[in-house]
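Every protein chain except one is present and positioned as in the full complex.
Our next item is chain A:
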Amino acid sequence: MAAIGLLGLLGAGTAGAVGAAGADDRSDHGRAARTSGRGGPLTARETARAVRVATAAKAGPGGAATAAAPGRDVRGRPGAQVLWSERHRDLGKSGDDRRRLADVYLYDYASDTLINRLVDLGTGRVERSSRQHGVQVPPTAAEVTRALEVVMADPRLGKGIRADYRAQTSKPLTKPSQLHAQGMAFLASRATGVEGSGKVARCGVHRCVQLFVRIPRGKWVDTSRIVIDLSADRAAVIGL
């Protein structure tokens, strides 16, 4: 098993070989959402409507009477980052599927706030809204892509990951879509007692992620000690 360079560059880490199975698992992603039968997921049209309502409207009765803050997304553009939306169902209520409700999760990078809105797709109203600080849910594809960009833009880490990629593929790494990546929410408490934990002390209040990265049909890239602070657009290497 040949070590590949990113963490080698940092003085530690070993890479393992991985089979290519599953590399094309997402080949049909992006196809229009379909629903076939009652009780199914939100359709593409419902998802769009839920997000439109959640990002535009004031909270309805029962929710905090907060106008939707302008907010910023993970790239600093106006409007909160849409994390995900899914059909809301009270899991204890057997058989009650008369209303189509959507849970929409947003993250405002301007104020580091997790926003959860319950949208009634029938009436187009926000039924319930909450805003929380210091609470983090898993990152979405847009945030994982941004995290990879932050790593690639980091002078030291970027050089390492490009070297890894070239060593395996003989091609240059120019954009995140050349890599298969997943992410996980990272909190400062996960680094308790770890060397360099001070560098990630804001994680939790800030939205931070760690990545799982592999080269399609190739090996894993060791990113296990890299924490990306998406609220600060900064990557740190700690002693995890």
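What we mean here is this: a residue touches a chain if its C-beta (ideal position, glycine included) is under 8 Å from a C-beta of that chain, and two chains touch if they have at least 3 such contacts; residues count from 1.
Simple rule for what comes next: contacts and distances are computed from a predicted model.
Enquirer: Select, from "Hydrogenase", "Transketolase", "Amine oxidase" or "Vanillate demethylase subunit B", the UniProt-recorded name of the complex's unshown chain.
Expert: Record says "Amine oxidase".
Enquirer: Quickly run down the residues of chain A that touch the omitted chain.
Expert: 1, 7, 13-19, 22, 25-29, 31-34, 36-41, 84, 86-87, 89-97, 114, 116, 130, 132, 135-138, 140-141, 144, 180-186, 189-190, 192-194, 212, 219-220, 222, 224, 240
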